Each structure stands twice: as structure tokens, then as C-alpha cells.
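The complex appears here without one of its protein chains, the remainder shown in place.
Chains: A and B, in written order; residue numbering restarts at 1 for each.
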Amino acid sequence: MKTDPAGVLTGAHYLDGDFAAGEGVMAASCRFVAGYPITPSTEVVERISRRFPMMGGTFIQMEDEMASMAAVVGASWTGTKAMTVTSGPGFSLMMENIGLAAMMETPCVVVNVQRGGPSTGLPTMTGQADMMQARWGSHGDYELISMSPKSPQEAFDLMIDAFNLSEIYRVPVMFMMDECVGHMTEKVIIPPAEEIEIVPRKLTEKKPEDYWPYELNSSDDIPEFARAGDGYRFHSTGLTHDYRGYPEMSAECQWNCVGHLVDKIRNNADDIVRFEEEDTKGADVVVVTYGITARVARLGIEMARKKGIKVGVIRLIIVWPFPEKRIRELAGKVKGFVVPEINYGQVILEVERCAAGRAQAIGVPHPGGGVHDPNTIFEAIVGAAK
Amino acid sequence: MSTEAEAQVERKEVQAEDHPVAPFIRMDRMPHIWCPTCGIGTVVKCYATALDNLKIDLDKVVIVSGIGCTGRVAGYMNLDAFHTTHGRAVPFATGLKLGRPELNVTVFSGDGDLSGIGGNHFIHSARRHTDILVILVNNFIYAMTGGQNAPTTPLEAISSTMPYGNFEPPFNLPHLAASCGASYVARWTALHIRRVTKAFEEALVRKGFRFIEIIAPCSTLYARRNKLGTGLNLMQFYHDNAEIQHGVDTRDIDIAFQEKIVCGKFVDDEEQTTFIENMHAHYERVLGDKYVPMPPEGGWIHE
Partner (left out) sequence: MKYWRKPLDLDQVTVPHGDVMIITERCKGCGFCVEYCPKGVLELSEEFNRKGYHPPKVVKHGECVNCNLCEMICPDFAIFSVELSESDAAGSAAEQKKEDSN
């Protein structure tokens, strides 16, 4: 359906990434945000807190990140699209309730505007070191979706997709920005509301007496949703549960429950995976990047191309689930992958795993606090082409 | 038919579904996991009776529990119920209430869950006047995990992590709730079944952050470790040592080990405005016509 126009600030704007993300939240018809201030993400909720009262949204600043995430999960169960915003330290705090959202199959979006870590790290400077945490942060087995915008415009566009994907797969979506994109001001074009397609929260059509919260249809691997307060009298728990939502302590139930959480993303990975591919045909080296590093790597790639090296690019838009298939295909054809990222090597581990020794995977680490010197990326590409 | 035969016909097998609160309980999950002589079941019975007496719209009643023995309440009540993470029942309930303001949200959890790990959320929700009812079942111990010291364990009481007796002063929970801004504060024991039911009936239709502490026996951990007998002995203790003092200053109602327990209704402020009411009033004043409040049916966007 078309999104609720009340939240859409149509027009051409000059916005930073945080504000653009905030606009994306409102344009996606999200109407509940709970947050806790943390640099460099606070501007997202500041923007939302200013505009939400004009569109029937509720913003509440909770006492800490754990409360924020818990409130988001609670609000989502009323059928309201809900999200929260944080950075590294807050992301760590939210992990428990992200796990709860995953276990309860609650659609929601968590924005992490990454900064230098670990611990308090570099509060006002960029990093991309939470990428693995986005995938593995909470304990136990589960799968979720994670995306990485490269510009304020993409922060807006991808936010709509983030909410839609979370609704389709009933999964928390980790929106992994970085401080650079968050605080960079660029032109952002917000289209009219009629051009923004959202996936509304779909409710079950079953009658209360026939409804079980986690029953799977034969045609679909996603259970049907019922709002709290509609008389369905369902029970939802973070304990391992059966299709009735009742906790059951058995290995068989664990197979079914957790297997479902993992399979619903893995089996649909082909539909979810998204990346931009450029000049990979016949390439000697493929650069795999995401976020701000994708733009920084441009110069290094151009320098290498001038030297005659055939360089392809895979820019990850959706980082989790990882585009294993494509990397595996390319691994047989290229000499090497170069993975620049503002961390000590996280997504490169996935590239390495998928390449399985058939191509080298050369990382260009950066501890955070700034972006890469394009020369380092250029040198890595040259090294990979040998 | 003779009176004897009549009497015999009556003694047929009593069906579980005939129990008066059967509609409120998930009968397919009975018997529940609580120990013999545990008081939690009694509190749940009082709550179900209160709902029955009030005749409110049960579809809008939502239960949120945390982790612990009392946290299992959500799993046994035949209402929309959520069994959430440890200590986070109150913010989860806040999200539910703000996402759909017409809901009547009750948080049903234990002393460890709500005042230990959940302490921060508890005080802030009270401060904000979040419109939820918090029923805290206080058995003075972390029972589910095997009987560890809790923020409410009285001085000198023995627990598995304080095997030589507790030396940390415990919380005075009604005082904590009242000082943080709760609009309704009461304490009863599981023995005061009719007063507990009445308190639930009163609190369910009040607004604001309502807090009711129910002292309940824990036989397997608290009573056993402290050689107090079974839950029945603890109930007998409540019978002999509970004193009702309505309206008394909450500062003076600490609970010492095996000493008197002061019960009653300590705060009942019907005038207090809730978070949502304050939000509406404030935005209306500041934004005027531009303010679009979230409707009571909530923020669910649909065709």
C-alpha cells in the first residue's frame, strides 16, 4: 500500500544522514520510536521527536537502551511499526531484546550509527566495527537482515526497505549506518507519498479460536500476526516455544523453533540479498565494500584501473544475509577480493569463507576515527592482482 | 430418589472446566509449575476473580511478565500475554500502552525481576506516571534460579548466595514506588485474598502507575533455607503478624526477618495524570491545531 502521507516531507532537501534516516522512518509509516541519546545517532530521534506529534506518532526517550528496545518490541505487538536508534555501546545493551524480537518474531528496525569502538571508543568519529555484531550480537542461533547505506539519500531509501523487509519476514532489521554517512550533509530527494510503497502489518484472518501465534501455513514460512488487544488471547514468550506459543523444554521443540528462525531467512536469502555490481565480468580483482568505504574506495579503484588492472566492485547494500552465492561464483573467476572496511576485518571473514581458497581475500583494515586513505586501497588492489 | 442416592450422584468427577475462573486460565497448561504451597497461584486467582467481578473488556487486558516464578503468570492466563526478558516487563508494557493506548496493561512479575534488574525501569515508569498496573509478587528471594539473595530479602535471611545470612538492607518497595510517583500503592499478603481481590478491582480501573506488592510464600527456597517450614507455615505467620494500617507513611513499613508485615493501601491519588494525558495536554498547549495525537486504537497503519 501507499504510505501515510502525513509523514512524508516531499521535496528536495539538504539533509545529513541522520536526519535523512529520520525522515525515512516517518515516511515508512513508523509511528512509535523509543530511544536513548548516544552520539552520533541522536539526531535521528531529535528529528523524529520534532515531527512525530504532527502525524500521530509517539516518541519516548526511555531511561536506557535496554528499555528502548523492550518498548519497541512491546509497541510492535500492537501492530504499530516501531524502531529505535543507537550506536555501538547502546547496540551492545540492546542485544538481549534484539534476541527477544528475533525469538518472538517481532518486526522492528534498529538503527546503529556506528562509531569507533570498542567500549566508549571514539564517540564522534566513524567506524564500521559492529558488522559482525549485527549478525551475531545476541546469544543463540537466529538470522536477521542488516543493511548498510552509503549516503543520506540511501539512508532515506533503504529505511523504507528496512521496514518492509522486517514486516515480510517478521524479523528485526539492523540498519547499519556509520557516523560519516550520519553526519554528512547531501541532497536528499523525498518523493511524493504516492510513490512510496510500504508493506503494512498484515493481520491474520483466522478467528481467535482457530488461531495459534506461531503456526506455519503450508504455503509460507512466516506465522500470521495478531495484534495485542484484538481478542486473540495469544501467548508469546522468549522461551523456546511450540506453534501455540507455549514454552516447551525439549530438543525437538528447539529444532522446530530455532530451525524456523534460521530457515526463514536462509531459505529466502536469494530474495533478500541485494548488492550493486559493477564491471565484475572479466575482472582480476573484485572490491567488496559497504557504507562510506564504498565511496572512499572509488578513488583507489580508479587509480588501479588507470594502471590497467581490471577491477570489479560489489557494493553490499544488504550485508546480512551475505551474498554467498555471488561471491562463490566470482571466487572461481578472479585472482582476489579486496575488502576495505573501517574495522580490523569483519566482512572479509565472510568473503574468505565463501572464496574457500579459490581466490585470495585481502583486507584493508582501518581502526576507525576516519576513512581510508585511498592509496591503501589502491595498493591492496595492486597486490591482489598479482 | 432418597437423599443418600442424591448425594452420591453429586459426587461425580469434577471437571476442570467447571472451576469459576477457568475462562481466565489456560486450562490446557494445568497443572502449573508452581510448587505446592507457593502463593503465586493464589494471587493469579485473585486477579482472575477481580477481572470477573469488574466485567471489563477482557480483549483489551494484556499481561506482561518478566522472568522468574511469578514471570510464568503470563503463560497461564487466557489473555493476550507476553513473557519477556528479565527485568524488561515494565518497558515492554510501556511500549504496548503507548502503541495502543486503549489497552489495559498489567505487569505481573516478581521482586527480583522488578526491583533488581528491572529497578531502573520501575522507578522511571513510576516517575513518568506510565499508565500500567504493576503487581509485584514478593517472596523475598530469586526463586526460579534456586534461591539467591534478592533486593527484598530481609536482613539475616539465608539464601544460596548469602549462606551466612543477608547483610544488605532490602528495599521497602511501597516506599520506593510512592517516592517515585506511583498513583496507587498497596501491600497485601497472599493470605488477604479478599482484600487483594478488592485492591486489584480498585487498581484495574484507576489510571497512572499503580503498584501492588503481594507478599507470598515461597516454600521450596525461602522457607526451606530459613527453616520456616512450608508455605502453609508462612501463611500462618502472615495470619499472626500482618497488620493493616491504611494510609500510613511508607517510610515506616520496612519488613524485617520474621517480624510484623504492615499491609494496607498507602497511596491512592485519583487526580494524578498519566504520561499520555500529560503528553496530550502539553502538545495541545504548545502545538495547538498542528498536534495529531495517536488514536486510542494505536498506530497500526493499514489500508
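One rule holds in what follows: a contact is a pair of C-beta atoms (placed from the backbone, for glycine too) under 8 Å apart; a residue touches a chain by one contact, two chains touch by 3 or more.
Just so it is clear, the model here is predicted, and its values are computed rather than measured.
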In the full assembly, spell out which visible chains the left-out chain is touching.
B
If I consider the whole complex, including the chain that's not displayed, which of B:H19, B:H175 or B:H280 touches that chain?
B:H19
In the complete assembly, which of B:L51, B:I117, B:M235 or B:C263 touches the absent chain?
B:M235
Considering the entire assembly, which residues of chain B contact the chain that has been omitted?
3-4, 6-7, 10, 14-16, 18-22, 25, 30-32, 34-42, 44-46, 49, 191, 193-194, 197, 230-232, 235-236
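We take it that only the chains that are shown with their structure count from here on.
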Intercentroid distance (Cα basis), chain B paired with chain A, Å
37
Counting only contacts in the complex, chain B reaches chain A at residues 26, 29, 58-60, 62, 64, 74-75, 78-85, 87-88, 90-96, 98-100, 102-103, 120-121, 124, 279, 283, 287, 290-295, 298-303
Report the residues of chain A in contact with chain B in the complex, numbered from low to high.
1, 3-4, 6, 29, 31-32, 34, 53-58, 60, 62-64, 66-68, 70-82, 96-97, 99-100, 104, 198, 200-201, 203, 227-239, 246-247
